[in-house]
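First up is the structure itself, then whatever we jot down about it.
One protein chain omitted, others in place.
Up next is chain A:
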């Protein structure tokens, strides 16, 4: 017997969340791994405000309760996110699992979270007290720890409407389906008028939080490819210091080597 509330509007869901101890349940694919026996669930799948994928002048807004299948099939979603989403688990899980769950899980191995780090996405968190918009990097506090308050729901993910077409993405899992990332890397680099206008990289599954270092990436911004080559060594050295993989089932040495190889390949593929 499963206890729970079937919320049909965001308002209703937030009201329940404010006064009761409930476990938000979107796709349920993470919750089922270790089911809490006496939990009361707050089912989110019928809340239309959390199921939209729309664009406004500033952002692409993805409802947190959108499944990966919905994301893959939506025309507005950038290719980098689609590619990552398509490598998550297997079709049956992608039909249920949601992007909001992947983020709120708090894991640095979340394949969609990596893309949201690389694109500096923001999260719209709403409670009956009000709402706030938090950059994703501030949402993650540590391993399985997030800034989400007990009465808050992640409602939308906001991705800046910048050009994301020149991207680099690689997931390294233990096999080609149903695999948790061992290392993942995403990067975007845009050049305008001969100069790098943005460079955004993120490394997943290597430490407690996805690694996103705009301060290091800034070394390349404003430079021509030729100028970037001059600082390449320094740039790589900075990441070499910044990436300290934690030891897991797979060695830290392996993870580090893959991160550095992919970073170099990303630069080389952009002529740097």
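The criterion applied here is as follows: contacts are C-beta pairs under 8 Å (C-beta built on N, C-alpha and C of every residue); 3 or more make two chains touch, one makes a residue touch a chain; residues count from 1.
Going forward, contacts and distances are computed from a predicted model.
One chain of the assembly is not displayed; among "Cytochrome aa3 subunit 2", "Xanthine dehydrogenase", "Peroxiredoxin" or "Beta-ACP synthase", its UniProt protein name is "Xanthine dehydrogenase". Taking the complete complex into account, A:180 is the one of A:180, A:221 or A:236 that touches the chain left out.
In the full complex, chain A contacts the hidden chain through residues 90, 170, 172, 174-180, 182-183, 249-251, 253-254, 257-258, 261-262, 265.
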